[in-house]
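Note that this complex is displayed minus one protein chain, with the remaining chains in position.
Chain naming follows the written order as A, B and C, and within any one chain the residues start at number 1.
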């Protein structure tokens, strides 16, 4: 239906369907001119992702709300997987829809930067917990606080 | 097969398949950590897109080569449609794959900015030719020349 | 009473994912940590260095000066590494 908006955060063990999520945003109406997606996938070595159920969804939704307050978005979807993931498997999906490409690009990059620093997930590889990267804080900080 | 790269530009009247193109980049190997996609779709009013066959593919490929020289990309795909397109139909697809999300995001945004100013396509709506926007030149100019 | 949740290596060192702690009056997170370190050698090891820890109260990030109230859900974990 035209004129709707759609902002949704999910945590799930199973893979997500990029095309299906994209179609949901593409169908939001005649104002949609630009849809950006980001898919993160497991690189180099298998991972196990632990998360904080409840807080994860809550913080992901808060990050979506923040993006919505900063950019003229018509929709945004964030899906984060948990559990054991092989190399090449998708971990995280972010999609943004806007009338204009700059807003869609910036909001998608913002969502990824903030999810990396604000969503309670922890990666384990080869029995070791992966340390947080200062790079991620730097990337998140460039958006400033509000 | 792992370790491959894939850089491809196409012009076509028919719709593209986001999921299929995404899968081609996702399959490039264990180095792929981030895949960004951009889909532009017709907003507000139906469009007819004219293009310069030959030059369109050539300039799109040149823009891909430029992105590849600037960022550590493992792959990039650009597909641009021509012909008559209804509201809500996809016009242009850009996909980038890299080990790192910043490179994938920046390269995708660069590709869209440069395609808008360097690919020989012309949009007509309601019998009128749409004028080029200074905004697009400004967006393209921020990447500088090399 | 408060509910405590542990994640990642904090959970592993403490040896459990959650537990309850008696709390009748509001106290700072720092005071809660001080108490928890006395519970077991695992607690002491996991919570030794607050600079390596992050915390949430009722599913929102909180600093160690934040006040915990009876009935709160308190989580302790390393800096997040999702995305």
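The criterion applied here is as follows: a contact is a pair of C-beta atoms (placed from the backbone, for glycine too) under 8 Å apart; a residue touches a chain by one contact, two chains touch by 3 or more.
Source: prediction; values computed, not measured.
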Remark   = Going by the whole complex, the chain not shown touches B
Request  = With the full complex in mind, choose from B:40, B:75 or B:90 the residue touching the hidden chain.
outcome  = B:40
Remark   = Out of B:42, B:77 or B:92, only one touches the absent chain, namely B:92
Key: Interface residues of chain B (partner: the chain not displayed)   = 40, 49-52, 54-55, 58-59, 80, 91-92, 112, 115-124, 129-133, 136
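Methods note: only the chains that are shown with their structure count from here on.
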Distance-maximising chain from chain C - centres being C-alpha averages = B
Ask   = Just curious, how far off is chain C from chain A if you go by their C-alpha centres, in Å?
value = 27
Ask   = Just how far, in Å, is the C-alpha centre of chain C from the one of chain B?
value = 48
Remark   = Two or more other chains are touched by the chain B residues none
